[in-house]
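The structure under discussion appears below in the form of structure tokens.
All protein chains of the complex are present and in place, except for one that has been dropped.
Chain lettering (A and B) follows the sequence in which the chains are written, and residue indices restart at 1 in each chain.
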Amino acid sequence: MKYIAKSTISGLIAGLLVTGGMLFAPHDALAWEPKKPVDFVIMAGPGGGADKMARLMQTIIEKHKLATKPFIPINKPGGSGAEALIYLNSAKGVNKDHTVMVTLNSFYTTPLRQPQLQIDISTFTPIGRMAEDSFLLWVHKDSGITNVTEFVKAAKAKGNNWIMAGTGKGQEDSLLTSFLNSAYGLKMKYVPYKGGGRVAKELAGKHADSTVNNPSEQLGFYQAGTTRPLAAFTPERLPLFPDAPTFRELGKSGMVYFMQRSVVGAPGMSKGAAKYYQRVFKKVYQTSEWQGYMKKKSLRGEFLTGKKLKEYWVTEKKNHAKMLKDIGEI
Amino acid sequence: MRRAELVMALVMAIFSAYLMWKSAELPIGWIPGEGPGGGAFPFWLAGGMLLCCIAVIVRWVLRASPPSRSTEPYMDRHALQLFLVGAGALAVLIGSIHFIGMYGAIPLFLVFYMRFIGRHPWTTTTMLAVVTPVVTFFFFEIVLRITLPKGYTEPLFYPLYDFFF
Partner (left out) sequence: MEILSLLTDGFVIVFQPLNLGLIILGCALGLFIGAMPGLGSVNGVAILLPMTFIVPPTGAVIFLAAIYYGAMYGGAVSSIMLGIPGASTAVATTFDGRPMALQGRADRALITAATASFIGGTISVLLFTAFAPPLAAVALAFGSPEEFALMLLAFATFIGLGGDDIPKTLFSIFIGLVLSSVGLDIISGQPRLIFGDIPGFYHGINFLVLAIGIYGIGEILWTIEISGGEVNVAQAKLSFRRMVDGLRGMKSLLKATIMGSFLGYFVGILPAAGATPGSLMAYGVAKATSRKPETFGKGNPEGIAAPEAANNAASTGSMLPMLTLGIPGSPTTAILLGGMVIWGLEPGPLLFVEHKEFVWGLIASLYVANLFSLLLNIGLIPAFIWVLKLPFTILAPMIFILCVVGGYAPTKDMHDVWLMLIFGVAGYLMRKLDYPMAPVVLAIVLGPLAETSMRQSLIISHGSPMIFFNRPIAGTIMIVALVLLFMPAIKAVKDYLARRRVSDPSA
């Protein structure tokens, strides 16, 4: 994958653009400011990864007084994010300038899987990509499995009795499970649970044989020595888990996958408003709190905004369409 | 009461049938190796609703349940009037929130209910009609930061937001 090189370059360009933008900042500040509290829609339920991150952003905005009006979080998890997308799509009048949303990969998959919603994500206003979350393959320590070869052997032996726990069907975890099944000729059984934290617990309680959790979801169990990462779906090893090789090292170069943590604005948002939010979230990204959080939870990725972010969405949407087609979901 | 019992059972039977039809959009059978499909749970339970409605109707024919024996009216004229005023006022309250917002609808509703139904003096009525929305505003919008709908009155609140945030 050319992923890394591309994102570095795009990051540089984005950085330049933003630095350029900052010179004009005082001038722009006069142009537009929110008139009322901003609806900060979260495309997931309370307590999940996206929710925690959104509340962290809100807290940073309040603590550093980055915005003149409060950002008010609203959870709209309905229909794998369908409800949130419809909400943004139908924002009218002044609300178009006062509605932003924290989004993840269901931003691509939900409109693809439910075409009747008639959501075109290219109409949404790009605000900023705050981070990309990584995925690893996890097993319980007591399984005695220490590497992917042993994992494949054990999973093959158990056939479709091997339980892979994950979040909702058609979402990230199930895509990765299909990856693994086809790459290694496995028949793992996929069991959907509500939320990544719950999935992590199913593994720790030995109700599941393996999971593909984000680092943040398994960190507690990992540090206590209950669970073990076998390999990462990243281009290079994660600093937090230096012993876990990447699937690329193991010869599966196609197995790289990330979860975006981005902020989008309602379609048809005015230019001034978009600029305002882009600046707010750029500042959030630069705070020591956000940087510290990214480091601790093994998040990666530069701040992307504007055109670059739109291009990123186009590529990712194409990738997801292909993945969903491969597993027969669309 | 006897007629109402039958009408309710029939309406609910139709509603159950609708729910069954709607649930059947997803597989309602047993998927081998996976258990029941996505529509099975609501489909069979709606089926249970339908059976219960039939049982209610059978008991109606047999006059086995108290309402099917009752000769009292389901709602006399006075009760119907009270019900229509109560539920109607509430519907108007909710409907008007879309246009004049929570802070326009609440005082109007209070004035209507207290003055014209409760016959309280104007002083009490006015006082509560003013105090309630103000307290609501402070508790919800300022302390808890829950914005309530404002409809077309939204621009009137911009100076308040500027002042408090």
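Here, contacts are C-beta pairs under 8 Å (C-beta built on N, C-alpha and C of every residue); 3 or more make two chains touch, one makes a residue touch a chain.
As the structure is a computational prediction, the values presented were derived from the model and not from experiment.
Asks: Can you tell me which of A:K96, A:K141 or A:R198 touches the chain that was removed from the display?
Replies: Once the missing chain is taken into account, the touching residue is A:R198.
Asks: Of the residues listed, A:I74, A:V94 or A:A154, which one is in contact with the missing chain?
Replies: Reading the full complex, the residue touching the unseen chain is A:I74.
Asks: For subunit A, which residues lie in contact with the unshown chain of the complex?
Replies: Listed in rising order, the touching residues are 46-47, 51-52, 55-56, 58-59, 62-63, 73-74, 76-80, 82-83, 86-87, 90, 113-114, 116, 160-161, 163, 168-171, 174, 189, 191-194, 197-198, 200-202, 204-205, 207, 216, 219-221, 223-224, 226, 292-293, 296.
Asks: Touching the hidden chain in the full complex, which residues of subunit B are there? Just list them.
Replies: These residues of subunit B touch the chain that is not shown: 1, 4-5, 8, 12, 19, 22-23, 25-26, 30-39, 41-42, 45-46, 48-49, 52-53, 55-56, 59, 65-67, 74-75, 78-79, 82-83, 86-87, 89-91, 93-94, 97-98, 102, 106, 109-110, 113-114, 117-120, 124, 128, 132, 136, 139-140, 143-149.
Operating definition for what follows: only the chains that are shown with their structure count from here on.
Asks: Please output the residues of subunit B touching subunit A within their complex, sorted ascending.
Replies: 33, 145-147, 154, 157-158, 161, 165
Asks: Residues of subunit A touching subunit B in their complex?
Replies: Subunit A residues touching subunit B: 35-37, 39, 68-70, 72, 94, 160.
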